[in-house]
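Shown next, in structure tokens, is the structure this report addresses.
Here the complex is missing one protein chain, while the rest keep their positions.
In order of appearance the chains are A, B and C, and numbering begins at 1 in each one.
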Amino acid sequence: MNSFGRILRLTTFGESHGVAIGGVLDGYPSGIEIDEAYVRSEMQRRRPGQSAVTTSRNESDEVEFLSGIFEGRSTGTPIAFIIRNTNNRSADYGNLSEVFRPSHADYVYEQKYGIRDYRGGGRSSARETAVRVCAGALAKLALRQLGITVQAYTSQVGDIAIENNYSAHNLNLVESNVVRCPDPVAAAAMEQLILDVKRSGDTVGGIVSCVAKGVPIGLGEPLYDKLSARLAQAMLSINAAKGFEYGNGFASVVGRGSQQNDIFIKGEGGITTRTNNSGGIQGGISNGQDIYFRVAFKPVATVLMEQSTVNKTGEEVTVAARGRHDPCVVPRAVPVVEAMTALTLLDFYLLSQSTGTL
Amino acid sequence: MNSFGRILRLTTFGESHGVAIGGVLDGYPSGIEIDEAYVRSEMQRRRPGQSAVTTSRNESDEVEFLSGIFEGRSTGTPIAFIIRNTNNRSADYGNLSEVFRPSHADYVYEQKYGIRDYRGGGRSSARETAVRVCAGALAKLALRQLGITVQAYTSQVGDIAIENNYSAHNLNLVESNVVRCPDPVAAAAMEQLILDVKRSGDTVGGIVSCVAKGVPIGLGEPLYDKLSARLAQAMLSINAAKGFEYGNGFASVVGRGSQQNDIFIKGEGGITTRTNNSGGIQGGISNGQDIYFRVAFKPVATVLMEQSTVNKTGEEVTVAARGRHDPCVVPRAVPVVEAMTALTLLDFYLLSQSTGTL
Amino acid sequence: MNSFGRILRLTTFGESHGVAIGGVLDGYPSGIEIDEAYVRSEMQRRRPGQSAVTTSRNESDEVEFLSGIFEGRSTGTPIAFIIRNTNNRSADYGNLSEVFRPSHADYVYEQKYGIRDYRGGGRSSARETAVRVCAGALAKLALRQLGITVQAYTSQVGDIAIENNYSAHNLNLVESNVVRCPDPVAAAAMEQLILDVKRSGDTVGGIVSCVAKGVPIGLGEPLYDKLSARLAQAMLSINAAKGFEYGNGFASVVGRGSQQNDIFIKGEGGITTRTNNSGGIQGGISNGQDIYFRVAFKPVATVLMEQSTVNKTGEEVTVAARGRHDPCVVPRAVPVVEAMTALTLLDFYLLSQSTGTL
Partner (left out) sequence: MNSFGRILRLTTFGESHGVAIGGVLDGYPSGIEIDEAYVRSEMQRRRPGQSAVTTSRNESDEVEFLSGIFEGRSTGTPIAFIIRNTNNRSADYGNLSEVFRPSHADYVYEQKYGIRDYRGGGRSSARETAVRVCAGALAKLALRQLGITVQAYTSQVGDIAIENNYSAHNLNLVESNVVRCPDPVAAAAMEQLILDVKRSGDTVGGIVSCVAKGVPIGLGEPLYDKLSARLAQAMLSINAAKGFEYGNGFASVVGRGSQQNDIFIKGEGGITTRTNNSGGIQGGISNGQDIYFRVAFKPVATVLMEQSTVNKTGEEVTVAARGRHDPCVVPRAVPVVEAMTALTLLDFYLLSQSTGTL
């Protein structure tokens, strides 16, 4: 239940204010050079406290690798790693032991398990995504050898949206601003919006777009393990995600088949398509074109204003968050979306070695 | 790869023009009365040739049960069933052995497997969804005993859309028209649009909405098997699906957390929420409220006009469909969406018996 | 629960006296020529009624392939097949609806499922092994292309045993007698023993030995999916199996490490071992040497004599089998052991393509 993937399999553990969070990445190829500096740099992209638009919880998010690496290279055995929780302020959450925060997982965990670690949201905290980013960094190191790249970016915050087509943007600019939007003008507006919302104690949602390039033909399995279906699962497994679309997505419904079909043509490197409304996936299988998709994130449920709710005994009470929280998850969700994409693609790449011709 | 679910596990097989399609439903509870008339009625809802807005391929879609049922009740052993293909017109597809239809799976199957059954799309044909509907009907019979209902409907065809909120509609009217839209006025317009598109040899997309009622608290598993994540996978596994959103979905990004949070209140039957922007799922786990979501379907790739493409030797050629095809998948996708929802919910219900307290 | 394997995945269904038994073989490589005559010949080896030492139930065991094969070759999509039950004599079992036969699955099925198809043992009947043999024949066709062969034989019936070391025998003689023992003298004695036991209405057990040659280095996964561990599961999943050992097995406990270690030496084709006490598996992974193991089968529980038992209401009654049964399963278990071995080896071969170096 806490595992993801079929050949490359990430199992994660840990609560927001427990001893540590961590993961075990099984099925990772042997012989890959593990560039720990790169892993750290990826962790920095997700780290809390990185800018004024994120939570001020200050975690160094130091990764300790416990196994699966020998003399700097992966051995093919499970790579386990842990990240100790250091900057807990559990006292901020003491009042939550008896209260269910609106639109949080508090209530359903209590009902399902009869017990919950209420400190910082426990297992349901977005802190767990640090583990995904670490594992995703390892996946990216392997994908790099296959010539596959994954790049996500913020394409909408609140009602500020940029042009949908990723090729209209210079994706090298994504890391040039704190919201991770490749359009500097929009980025500034998004940043201002988040700061305004933060000041009012409120939160706002947004959209993360992602594009993978260099994906070979043949990743994805009919029927239920379509690459698109597994990407959807991967994205919806991220905290606060509410929607997924790939290729021309929801917008495709208003057009006509004759307009939207991607015509096959002879390209320089072989068969290619004139357009890519399919988003690089046809019949659930990658067709060699760029894979792109979008993920909607709701406004974080934790707001600093007082809200009405009920407690464990069913009485109506009020609650206001005291912990340190993100006014908008999207800037920090960018590396998480990339990580889940990388894990999914590497898993399907490995699986594709076992399927098809002998 | 051709299996879906964890405890309740559907494995399917079959090509569009092969001997038969079918499935094996493993993990189905024992002792359930198998109402074959009900299964047939569900099959009728998906059957081709049911109206002028669907393909004229005329399959009776007679289900033969082979196992797992004894004296009218399920035994807990796998329920296997087959549907023979009878109204094949493979000659319509002879010209496709060497040609890749645009935006179809022809090309990726050829590349992945080095061989493909090109007749009617083979394994990638939407004919396979008949198997899902049959298995889904069985799932619904079990869900009925648990007081859980699943209802989908057409909420958009091309640019004709109805009010998003399902409670604004009388869902008893869904089966009253051929497009399966609960709004009779919109339904008539949608029907006309589909007929117009069909006449021009073209196709159009649409959106299917779905609501599940009576789902108990606690279905869904953190983190990667969130109920929302598995529903997303289930929906994106359906042919022509391009997007998924649950609760207030993509629209949620423009609001504020303070507006969208679902406030807990004391209801008559216990704790409930004032609003349901969460779509009945919080932290990936059902919270007892209605679960609702929407699935976008692109226009079918098979158009009757001539289109440019390439053949197996890489030469540019033209192709035009001759088979019988749906101008819009949405009316027939409604029971498929319900089926995948029912399979997912029953699977998670069963799984929930094994998780949580001892 | 009714599936076996990880990449190559067999899902089976069917009851002894139901409409049909069958299976779905998913993950089978594409492009393999499906030699149906070979499949039939393998089915003949397991078929009931093949000799005086087997049950007289006369099933033709005709296999109908439903999918996954196109123009004589596998397509990479699931291969489904069914075998209709024709020679049922359910009347023989009418008296069993209320009675639990000793050492049969009747009682536990009744307790677990609250309902059971008592006719011929229903799902728990060894008739299901026909499905394994069919799937195993397909696996062997793929293994043949990899240079891997699997050969099982009867090495013991009751107290008549042949020399343990398989290389002491001419395995080409296995099919030369009805008990499938490579030693003709022992075979005659075994046959006589089975006939004597049969005449007395009783049953007798035996041991099947199996050897796989040509298995490449590297099949098997640490730790819980050791090749040896999965072979043990595969063998113990066969009806009436009570034990498994590989290499020098139980006998190894009395020796010393210094005597039993397999010394590595330089062979013609590379590194090899002087002895093979390891049975071709070290640390759970194939080392390129012959893989061999033994499986113990108990005497069939169905005896024709009257036996005391209880019925559903808990009263003590007597029961005597009337159906047609094998006095000894071993001769017909030989192809079943081969089938499960072939399925396991092909599964691990395919999996090995996804693991190790990128």
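Just so it is clear, a residue touches a chain if its C-beta (ideal position, glycine included) is under 8 Å from a C-beta of that chain, and two chains touch if they have at least 3 such contacts.
Computed from a predicted structure; not experimentally measured.
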Task: Among C:Ser16, C:Ser30 or C:Ser278, single out the residue that touches the unshown chain.
output: C:Ser278
Statement: Filtering C:Phe81, C:Tyr109, C:Tyr153 or C:Tyr166 for touch with the omitted chain leaves C:Tyr109
Selected from C:Ala52, C:Ala168 or C:Met305 as touching the chain missing from the view: C:Met305
- line: Contact residues on subunit C toward the hidden chain run 1-4, 12, 100, 102-105, 107-109, 111-114, 123-124, 128, 156-159, 197, 201-207, 217-218, 220-226, 228-237, 239, 241-250, 252-258, 260-266, 270-271, 273, 277-279, 282-287, 296-303, 305, 307-310, 314-316, 352, 355-357
- request: Could I get the residues of subunit B that touch the absent chain, sorted low to high?
  value: 7, 27, 29-32, 76-77, 142, 145-146, 222, 350-351, 353-358
Residues in subunit A touching the chain absent from view: 1-3, 9, 11-15, 18-22, 24, 26-27, 30-31, 64-68, 70, 73-80, 82, 112-117, 122-123
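Here, only the chains that are shown with their structure count from here on.
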Field: Centre-to-centre distance between subunit C and subunit B (centres being mean Cα positions), rounded to whole Å
entry: 39
Message: Counting only Cα atoms for the centres, state how far subunit A is from subunit C in Å.
response: 46
Task: Please work out the Cα centroid separation of subunit A and subunit B, and write it as a whole number of Å.
output: 26
Message: Give the residues of subunit C touching no fewer than two other chains, as numbers and ranges.
response: 27, 30-31, 76-77
